[in-house]
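With one protein chain removed, the remaining protein chains of the complex are shown where they sit.
The chains carry the letters A, B and C, assigned in the order they are written, with residues numbered from 1 in each.
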Amino acid sequence: MPTDSGVVNLPLSAQLIHLAAAVLLLLSFAMLSQRRLLSLVNLFAGQGAALVGSTVVVAYSTGQHHLYYSAALTLVLKMLVLPYVLHRLIRRLNLQSDTETLVNIPTTMLIGLVVVIFAFGLAQPLSELSSTVTRSTLGIAIAVVMLSFLMMITRHKAISQVIGFLAMENGLFFAATSATYGMPMVVELGIALDVLVGVFIFGIFFFHIRDQFESLDLHLMESLKEE
Amino acid sequence: MSLTGILTQLLGVAVAVVLAPLFLGWVNQCRAWLSNRSAPPLTQPYRLIRKLLHKDAVIADSASPLFRVVPYILFGAMVTAAAIIPSLGTNLPFAVAADAIALVGLFATARVFISLAAMDIGTAFGSMGARREMMVGFLAEPALLMVVFTASLICGSTALPTIADTLAGRSLAIYPSLAFAGVAFLMVLLAENARIPIDNPSTHLELTMIHEAMVLEYSARHLALIEWTSALKLFNYVCIGFALFLPWGLARGEENPLALLWALPLLVLKLLLAGAGLALIETVSAKLRIFRAPEFLAMAFMLAVLGLLVRLLLGS
Amino acid sequence: MELLILLGLPLFGAALMALVGERRWAPEVNVLVSLATFVAGCALTARVIADGPMLVWNEQFFVDPFNVFLVALTAFISLTTSLFSRTYMRIEEHHGKLSQRRLRLYHSMFQLFMFTMLLALLTNNMGILWVAMEAATLSTVLLVSLYRTKASLEAAWKYFILCGVGIAQALFGTILLYFAAEKVLGGDGMSALLWTHLNAVKGQLEVSVLSISFVFLLVGYGTKVGLAPLHNWLPDAHAEGPTPVSAVLSGLLLNVALYAVIRCKILVEGSIRSKLPGHMLMAFGLTSVVVAAFLLWRQKDVKRLFAYSSIEHMGIITFAFGMGGPVANFAALLHMTVHSLTKSAIFFAVGHASQKTGTQLIERIRGLLVLSPTVGWGLMLGALAILGMPPFGVFASEFLILTTAMRDHPWATPVLLLALGVAFGAIFSRVQPMVFGEPSGQPLPHSPSLVPVFAHLALVLMLGLWIPPFLAQWYRLAAALIG
Partner (left out) sequence: MFESVNLLTGALAVAHGWIAVGVFGLLRPNSVRFVGRFLFPLGALGGIVLAVIALLAIQGPIESVVLPLGLPDLPLHARLDPLSAFFLFLLGSASAGISIFGAGYFREGEGTAPGLLCLQFHVFLGSMALVLMADDAYGFMVSWETMALSSYFLVTTQHRIPEIRRAGFLYLLLAHLGAISILLCFGVLQGGSWQFTFDAMRQAQLSPAWASVAFGLAVVGFGAKAGLVPLHVWLPEAHPAAPSPVSALMSGVMLKTAIYGVLRVSLDLLHQPLWWWGAAVLALGLFTALYGVVFAAVQTDMKRLLAYSSIENIGIIFAGIGLTLLFHAFDMQALAGLSLAATLYHCLNHAFFKSLLFLATGSVLHATHERSLGKLGGLMHRMPWVAWLALIGTLAIAGLPPLNGFVSEWLLLQSFLFTPEIPQPFANMLVPLGAAALALTAALAAYVMVKFYGVIFLGRMREPQLAQAQDCGWLERLGLLWLAAGCIVLGLVPSFVLRQLGHVDAFLLGAAGEAHADGIWLLAPISSHRASYVPIVFLLGASVVVTLSVWITKGIYHGHIRRSAAWDCGYPLQTPRMQDTAEGFGYPVRHIFEPFFRMQRKLPSPFDTAPRYRVIVEDWTWFGLYLPVARTVLKTANLIGRLQQGRISVYLLYSFLTLVTLLVIVL
C-alpha cells in the first residue's frame, strides 16, 4: 500500500479506512479465487459491510452528513437486499458451484496481482492531488474495479458474472467515497436505483435463460458470432 | 483550276479506264510466256467484258437490292480513285477533294461493299470469301497507309499530286525509308489485287480462292463491271507505285499540254515494265496457305512502319 | 415549461402503457403520446430559435444548439417509429410471435426509452446523464429480449453485460471528473457536476485526472456508441430485437451515447489543451470503419448487415469529431442527422421485408420489388442513400468529412475511401438481389406502413440538395461549441 511510510502518525479514522480498504481488496481477491457460488455471494455481502464501515468512518471523521444516507443505502442494498436476492436465486435455480474458470485459479491470481500493481501506479498521481483523508485508498478502489472486471472475464456462469458486476459497483462506490466524499445525493440515488433495477432484471433473465438453455452456463450462449 | 488541269484530269481518267484491261491482258500474256504457255491475245479482257455485257443477268433468289447496286458503286469508286492518282500529270483539280488518306478510304469502301455483296446471297463460299477479303484488307490497308505516310513525311503533304510533284522535282537521291516502303507497297499490291502468292486470279478451286469466291454469284453486266473494276484497281495501284517511287516524266505543275503527250508514252513504257515484273514475281513464287497470308501481310506492315521509323531516325 | 412537458409526456406515456398497453387502441395512444412529445420538442426548438440557449431548474437542465437538434431528431424519429411499430407489431402479433403482455411491456418500455433519451440529452448534470444512459440500457434490454427466443436472450445478455460494464467505466470516469471539479468548484451541492460550470472552468481542471477520467468515459460511453473493438454487443442486439427497437437503437441510442462522449471530449480537450482526445476518437473511428466495412462481407442476416453499417457510420462520425474544427464538426453533426434518418428508414423497410418473406436471412429474401414495390424501393433507395450515393444527404456529409480529412490528415483519406468502397460492394451486393429478382414471400394481414420510410428518405434527399438556413445555423453554432 502506497502510504506505509506514514502509518504510525495517521489518525485512527484513516487507519480504520485503510483497514476497510485492505479488507475490500482482500475480499475481491477471495472472490476471484472462489468457486462456490454461495460463498461468492457471502463474500460480496462482506464487501458491502466493508464499504458501509468505511463510509460511516468517513462520514464521522469529516462530518459529511449525506454520507450517512449513502451508508444506509449501501447497508440496505448491498448487505441485505442483494445478497438475499442472490441467495434466493441460487436456491431457486439450485445452482451449486461454478465448475471451471476459463483461466485456472493460480494464473488468475498472478494476473490479478499485476492488475493491482497497475492500478496503484495509476492511482499514484491522482492521490497526490486528493485532499481527503482517504485519498490513498483510491488505488485500492481502482484495483477492486479491475479485479472484478477480471472476475467477469474468467467466469462461466451467468450468475457469477453478475456478482462480478456488482462487485465492480462496490469498487466504484468505494472510489466515490474515498476520492471525493461521495457523489451528490441525486446521483447516488440514481445509481442505487439503477443497480437495484438491474439486479431485478438479471433475476428475470436467469429464469428465462434457464427456461431456454436448461442451464446458466455461458458456453451455451455463443451462437451469435462471425464464424 | 486551269484548262490544262481539266485536260490532264479527263485524260488521266480516260487513259486509266481504257488502258486498265489492256494492262491486265499484258500481265496475263507475260505470265503465259514465262510459263511456256501459248498466250491469249492482248485484248482478251476487252472481249470478256464485251461478252459479259451482252449476256442476260441471272441473280440468286436471296439477293437483296444491295447486291445489284454494288458493282456500280465499285466501278464508281475505282474511277474516282483513278481521278485522284497522278498517272499522267500532277496538275489534278479533282485531287483537292481527296488526298492519299481518302484514297485509302476509297479502297476500303470498295472492299467493304464487295464483301457485303458477297455475304448477301448467303452461300458458304460467299461469306468465306468476304471473311478472307476483309482479313487481307485489315492487314494490307494500314500497311498501304504507312507507305503513303512515309512519302508524305518526306514531302510534307498527303495530297498525292503534291507528293509526286515534290519527289519528281528532287534530284535523284537515295531514300532508305522509301526503299522499305517500296517493298512493303509491292507486297500490299500483290495482296490487294488478288495476285499470287496471296490469291490466284485464275483459280476456281473453291478452298483457295478469295476474290473469285466473292464474285461467284455475279453474272453478265455486273460481272463485267466487276472484272473491269479489278483491272482498274490493279492499274490504280501500279500508278500509285509510279507516283511514289518513280514519278519521273509526269507532266508537272502548270506546264503546257504538250507535256502530256510526252508523259503518255512514258507511262505506257513504265506499265510494260511493271507488268512484266509483276508476271515474273507471280511465276517464280508459289501461292501461300491462307493462314500464311497474315504473316506475309504483317511483314509488309512491319516494313512500312520501319520505313516510317527510319524516316524519323535518319531524317531521310 | 416545454421542457417539463417534453420530459413528462414520455414518462407519463410509459406509466400509462404499463397499465393499458395491451388494449387494442394502445398503439394509437402510443402514437399520440409520441406525437405530443414531438410537438413539445418542436415548441422547445422554436423557443430556442427565438431566444437562444436556456438553463432551467437551478441549472439542472439546459438547451443549447448542440442538444436541441438532437432533441428534435429524437422526438421525430420516436414519432415515426411509433407510427411504424403500430402496424408492424400488429402483424407480429398476428403471426403469433408476441402476446398481449409482451405488447404492453413493449409499449411502456418504448416510452421509457424515449424518456431516458430525452433526459440524457437535456440534463446539465453529468451524473444524471450517466443515470439516464444506464436507464436507457435497462429499458432496451427488455425490448431486445422481447421475443424470449434463445438468440434474443443471448443477444440481450451480451448487450446487458457489455454495456453494463462499459457504463460502469463511465461512472468511474464521472467520479474522477467530479473529483477533479470539486477542487475548483467545491464539493458542496451540485455545481461540480454541472456541465455548464465545468465548461466554464475547464481551463483550471487537473490535467492528469481529466485525461484518466476521459479514458474511462470514452471506453464507457464508447461501448454504447459501438466503437470497435467494443462493438460486439451491437450487431446481436440489433439483429435479435424487434425491428422498431433496432431502428431506435441505431437511430437514437448510438447518437445519444456519442453525444455524451462529445460532451466529455469538450471538457477534457479544453482542460488538457492537447489533441490527444481527438486522436483517440479518430483512432476509434478509423478502426470501427475498417472493421465494420470488412465484416459486412460476412453477413447473412439482413438486420445484422445494417447493424454493422451503423458501426461503420458511427466510426465515420467519431472520426470527424476527432478531427475537430468547424467544418468537420459541422459534417459530423449533419452525418448524425442523416444517418439516423436513413438507417431507421432502412430498418422500417427491412422489417416489413422480413415480415413478408418470413425470414431475416438475406438469401431467402428475394424480389421485393415484385412483392411490394414500396418496400422494395424503400429498401433500395435507403441502401443507396446510406452508401453515400448522391443526391442523398449522406453524401453531403461524407464529402465534407473526406475533404477535411484530405486537408488535415491525408494519410487517413485512403483508408476511409477504401473502407467506403469495400462497404459499398458488400452492402450493395446483398441489397440488390433482395430487391430484384424473382419474388419469395406471402402477403401481409395488415398493409405495411411505409409513410415513415419515405418521409425520412425525402428529408435525407432534401438535406443532400439544400440545408435549411436555420439548421445550418445550428450546426455552425454547435460546431463552434464543440470546437
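Throughout what follows, a residue touches a chain if its C-beta (ideal position, glycine included) is under 8 Å from a C-beta of that chain, and two chains touch if they have at least 3 such contacts.
Fair warning: this is a prediction, and the values are worked out from it, not measured in the lab.
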Within the entire complex, the undisplayed chain is in contact with A, B, C
Where the complex has a chain not shown, which of A:95, A:187 or A:218 is the residue touching it?
-> A:218
Thinking of the whole complex, not just what is shown, which of C:165, C:252 or C:457 touches the missing chain?
-> C:165
Logged for subunit B, residues touching the omitted partner chain are 53-54, 56-62, 64, 66, 68, 72-73, 75-77, 79-80, 83, 94, 96-99, 101-102, 105-106, 108-109, 111-112, 115-116, 119-128, 130-132, 134-135, 137-139, 141-142, 145-146, 149, 152-153, 156-159, 162, 204, 206, 216-217, 221, 224-225, 291, 294, 301, 304-305, 308-309, 312
Hidden partner chain, residues of subunit A it touches = 102, 118, 121-122, 146, 149-150, 152-155, 161, 218, 221-227
Pick out the residues on subunit C that sit against the missing chain.
-> 157-158, 161-162, 165-166, 169, 211-212, 214-216, 218-219, 223, 229-230, 232-233, 276, 280, 291, 294-298, 327, 367, 369-370, 384, 387, 389-391, 395-396, 399-400, 402-403, 406-407, 413, 417, 420-422, 424-425, 428-429, 432-433, 435-438, 464-467, 469, 472, 476
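As a working rule, only the chains that are shown with their structure count from here on.
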Quick one: do these chains touch in a line, a ring, a star, all-to-all (complete), or other?
-> other
Give the label of the chain whose average Cα location is farthest from that of subunit B.
-> A
Taking every chain's C-alpha mean, which one sits closest to the mean of all protein C-alpha atoms?
-> C
Starting from the mean Cα coordinates of subunit B and subunit C, work out the distance between those two points in Å.
-> 79
In subunit A, what residues contact two or more other chains?
-> none
Interfacial residue positions of subunit A with respect to subunit C in the complex | 122, 125-126, 129-131, 142, 145, 149, 152, 158, 161, 165, 168-169, 172, 175-176, 179-181, 183-184, 186-187, 190-191, 193-194, 197-198, 201-202, 205, 208-209, 212-213, 221-224, 226
The answer for subunit C against subunit A in the complex is residues 125, 127-128, 130-131, 134-135, 138, 141-142, 145, 148-151, 153-158, 160-161, 164-165, 168, 171-172, 174-176, 178-180, 182-183, 187, 189-190, 192-193, 206, 208-209, 212, 235-236, 239-240, 295, 298
